[in-house]
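A short write-up of the structure that comes next.
Note that one protein chain is taken out, while the other chains of the complex remain in position.
Presenting chain A:
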Amino acid sequence: MGLISGMLMGMIFGISLMAGWRHMMRYRSTKRIAKAADIKVLGSLNRDDLKKICGDNYPEWISFPVYEQVKWLNKQLSKLWPSVAEAASAVIKESVEPLLEEYRPPGITSLKFSKLTLGTVAPKIEGIRVQSLKKGQITMDIDFRWGGDPSIILGVEAALVASIPIQLKDLQVFTVIRVIFQLAEEIPCISAVVVALLSEPKPRIDYTLKAVGGSLTAIPGISDMIDDTVNTIVTDMLQWPHRIVVPIGGIPADTSELELKPEGKLTVTVVKANDLKNMEMIGKSDPYVVVHIRPLFKVKTKVIDNNLNPVWNQTFELIAEDRETQAITVEVFDEDIGQDKRLGIAKFRLIELEPETPKEVNLSLLSSLDTLKVKDKKDRGSCTLKLLYHQFSKEEQLIALEEEKTILEERKRLKEAGVIGSTMDALDGAASLVGSGVGMVGTGIGAGVGLVGSGVGAGVGIVGSGLGAVGSGLSKAGRFMGRTITGGHSSKRSGTSTPVNSIQENGGAKPL
């Protein structure tokens, strides 16, 4: 009797003990989970949530802008700036100098930094936005503003003129930097970083040029030339869709997806222009048209003498890398002795084209693309183009890439052999093509054309060697990135990760 009742009692006791334990387990587990859920919710509060929590006592100092403010980061940055400035100036000098060399207009024989210090004013990060636009990628947009007092002195040497130091003063940079992190499932979890400047809002880089101990007029048009060089480097290297890809060391990852590559082919027929402005004293303008998507690859029509309503009907093919953001720029020039005058310029966004559907557009010409700079509202005539956008298939894209590779290699070889790429060659090429050797040094247009001359006319020596230079610049950047993020991995792959990817297909576009 005692045994049975004892057993029964014991069993009940044991089971209830277990039940109690189980209850405690449940209780603690739900408590923990509830806390986790709370913290998760509180981790991404928005204005409405906060209103609900705080009611009438909503804290005044809190706001929710699209770009989140980072006051603490700015405080740290300004404190760290003297050290950063010193460390960065060496890196910048090493990586930008080859770029300057490759993009320099032919009117200038040497372009180097003779002094570079970043000054005492630290840049400000106005805000940061993080989003994930694509699976496996994090996109971080940094609103970056720098109105600094750097001391940048460029040593500029032009043909026939001794070296003059030119100072870049009052440098101001306002831009949104887009950084894309490609994620990976291995430490450090980031296989590559893509850096670019967003094109919308357009990067603003302002500066004034001043010659040290001399006058800017010593080399005519020098300021235009430097403006042009800076502009080309920014728009053709950094501005979205152009980007710099920095693979982070340690993870063998395929970064080709991230790089800019030929996406489609644009067939342009420059049909005619109407009611062009007459720029000449005697007779009428002698117009020709320059068309480009990327400033390094310009194509030009023939010159039609003495005509304000010229008909060209010439067809070119241009490579597009990013239909979303790229545009075709059309410039009409008047050929003249001395320097060629621009009669008008117009832009057409590729996004407005349907692939595989021909479209005829009539663009009205403006005096400048910068709406702030357009002084008169005078009619400058119009230009008619026939456009056909062809989206590359995978195979075509591969072929285009392969072709591009061989062309680049060929050019590199030629450059090494010294056949092309020397300034004099470029000068000759440009001179014979434009027909005015003097004008080239003279104006910004000259410089631009010169660029085309050396870029396309002489066999794109600039790009071929530019590739190597960009590569080396990048590998420096890569080293720096690697050091900061992974702690000591320099990447040799970065040499191949060049954004200079586009090139005309063989004979597709007629060089100038």
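Worth a mention:
Just so it is clear, a residue touches a chain if its C-beta (ideal position, glycine included) is under 8 Å from a C-beta of that chain, and two chains touch if they have at least 3 such contacts; residues count from 1.
Operating definition for what follows: contacts and distances are computed from a predicted model.
Not every chain of the complex appears here, and the one that does not is recorded in UniProt as "Synaptotagmin-1-like isoform X1", selected from "Alpha-endosulfine", "Synaptotagmin-1-like isoform X1", "tRNA pseudouridine(55) synthase" or "Proteasome subunit beta". Where chain A meets the chain that is not shown, the touching residues are 1-19, 21-22, 24-25, 27-29, 32-45, 48-50, 52-54, 59, 61-62, 68-72, 75-76, 79-80, 82-84, 86-88, 91, 120-121, 128-132, 138, 140, 149, 181, 183-189, 480, 483-484.
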